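One protein chain omitted, others in place.
Naming follows writing order (A and B), and every chain is counted from residue 1.
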Amino acid sequence: MITLYHYLALSAVLFGLGLVGLMIRRNLLIILMCIEVLLNSANLAFVAFARYYGQMDAHVVTFFVMAVAAAEAAVGLGILLVLYRHRQTVNAADWKVMGG
Amino acid sequence: MRIAEGCNGKLYIRGVNKNLADIVIMISFSNTYLYLIPAFPLLGFVVNALLSMGAARRGKGFPEIISSVVACAMPTLSFGIALWAFCILKGLPENGVLQPEPLFSWISTSLIQIPFSFVFDHLSAVMVLVVTGVGSLIHYYSVGYMKGDVSYSRYLAYLNLFLFFMLLLVLGDNLLVLFVGWEGVGLCSYFLIGFWFTDAEKAKAGKKAFVVNRIGDFGFLVGLFYLVKTCVTQNTGEAPLYLSYSFLISHQEWFLPIATVMTLCFFVGATGKSAQIPLYIWLPDAMAGPTPVSALIHAATMVTAGIYMVARLFFLFHMAPLTLHIIALVGLATAVLAALIAITQYDIKKVLAYSTVSQLGYMFLALGVGAPQAALFHVVTHAFFKACLFLGAGSVIYAMHHEQDIRNMGGLFKKVPVTAFAFLVSTLAIAGIPPFAGFFSKDEILLNVYLHAPLWMYVTSLVAAGLTAFYMFRLFVYVFLGHERKTHNSHDHHEEHHSSQVPWIMDAPVAILGLLAILGGFLGVPEVLHGSNHFHHWLSFLTEGVEAHHVSHSLELTLMAVSTGWALLLSLTSLKLYSANLNWTAPLKNKFAPLYQLMQNKFYVDEVYTFLIVKPLLGISRVVLWKGADQKLIDGVLVHGWSGLSQFGAQALAFLQTGYLGHYLVLLTLGVVVLLVCLLGIF
Partner (left out) sequence: MGEQFFFYIFAAITVVAILLMIINNNPIASAMCLVFAFFALSALYVLLHAPFVAIMQVLVYAGAIMVLFVFVIMMLRLRPEDLVVDRWNAKNLLLGGIGVFFVVVVIQVLRHIPLLAFQPVDPHFGSPEEVGRLIFGKYMIPFELISVTLLVALVGVVVLGKKEKS
């Protein structure tokens, strides 16, 4: 029997994986992709709750989240391009301009 | 016919009497005019202070004549009003006073109400007349003495301010107004003693005067607090307390249990102000100030503040016989000590300074044996002859172009005849030779000492009186007689911007004071000599309720003869010995060398104080308070500590800001995890 709990657990695992990836990887591209994973895990949780409560509002929210994710991915990649133009590297460890 | 109290607008002439004061013309005198008495000097101070500050700004002084006229007119006007008020007071019935409405309500709470008001009774009348009269003369003298000084206006401003405070002191209706004046004269003496402050020694002298005065003031304050506290606790009614003198007198039974402690505290204040043991050390050093200052402050007025205060509160002191004993002993000891030191001094002003301390000791001795009238009589006569002596010394110093060592003087009798004559008269007065002023006042004191104190005290005071005569004539011989010892080498480099001739404006006050030194005694001629002792009766209210001793005339005459003979003996001896050979004491000095050393070095009292008190205090101030508390604690811990803490905190936090994206993400995650754990409260 698959209950809501299973889906939420899966969502947590995915979120955790995304977090770990975020912290471990230094390649900016991978980091951006991990952010997408985070968002997706949230989406999964939303939809599971929608199914549980029998209300479709969460689907709409999911829709919006996707839109935001798209916008964010675009802007993030744009920033990455600008950074690459300056230093020819996608290594997050190369950038410590804001350090103090 | 008498005049009713509260006199307003009545024209009245009484029968002509040989005493001028009995002719009274009252043209709407109002009690409020009493407030003008200190107001005039205050105005003089303001004007002269502005002139002085303006001069400082301008770079050069205003014409001296403006300052002189303003500064001299003010005390003269005050004297005039005081005289007027005195005449009216004289016409009032026994124990009448002139009491104006309070000027303003100073402190007004539900517990205590203290208005700023004056009272002009017999005691304050005496003091005001002396202060304004002698003060005016000294102002005129100063015009001549300080002529050409850079800070001329400042000097006159301070002099006027001093008079203002002194008048507040003696006119005040309650102890708080007295205290304002008390503190104020201490402040002004600091200003005036350290007048030429560019000389570090002189500035130090001013500072010493103020600090030592302050120590006395602390005692006075403690007494004052004690008094107020007792009043507050004893006050059963709902009405607030007034604390004026009349109030204190009418409620004096409240103070019976605490009388000794309270009066001792007040006496401490008096020792500071009136230079008794142990706080007399500032007065000899105070000679660093200009000579008219010494005359005014340290002969005639400020130092008498202590005596005035004790006399004013005599009804309290009367309840504390122990305090009176102590006062008498301290006074006697001071008189003797100062006389011993005076014999060995070679600075003309220092001799006079120690003489002042000694005479003040006499006055306290009189107070201690229960004769405030005698003490105050001596205050008046002492004001006359001591001011004359000081001003005379000032004229001598002026004529000698600021030479003060008597070994370099001599033969000045022909050079400054008026001064010399006045000096002689005053010396005779201070020695206690009839019919000069000092004889009557000193004799009254000695009589009271004989009657109310053990015999040894009488003998000691007699010895001290003899010493006084001795050293004063020594001074006279050194300065005025013999031939000129002044070497023209010394002080040639000193600018001689005036001639050796003493100007008339300096001679006149000296002459007037000399005259008063001759005549002043006749205020208090005792009955045995067929006088009516006006002075004693004028102030008899101070010892109301105390039974008077009846003295046999023969006893009185005997004592008078003894003291006169003794004084004459020592005066003539001194005159003869010193005229013959100024250094006749040389073999004595060698034989009793250690004793002589002791006396000449003022018994090393200053050194002892420095060692015992000043050095430890400075040491503690430096090590504990400055280095320890101020530098380490306040600067180190409180200021640098906090800034160090912020810096440390900032550095610690900056450690977290590496600039690496990855690190930030880790911190973010950690934060979320911690938050979750805390909020959800698992485990």
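Note that in this section a residue touches a chain if its C-beta (ideal position, glycine included) is under 8 Å from a C-beta of that chain, and two chains touch if they have at least 3 such contacts.
Small disclaimer: the values here were computed from a predicted structure and weren't measured.
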**OP:** Since one chain isn't shown, list which residues of chain A touch it in the complete complex.
**Re:** 1-10, 12-21, 23-27, 29-30, 32-34, 36-37, 40, 43-44, 47-48, 50-52, 54, 56-57, 59-60, 62-64, 66-75, 77-82, 84, 88-91, 93
**OP:** Please give every residue of chain B in contact with the chain that is not shown.
**Re:** 666, 669-670, 672-673, 676-677, 680, 682
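Convention: only the chains that are shown with their structure count from here on.
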Subject >> Separation of chain A from chain B, taking each centre as the mean of its C-alpha atoms, in whole Å >> reply: 92
Original post:
For chain A, which residues count as touching chain B in their complex?
Top reply: 19, 22-23, 26, 28, 31, 92-93, 95-100
**OP:** Show which residues of chain B lie in contact with chain A when the two form their complex.
**Re:** 654, 657-662, 665-666, 669
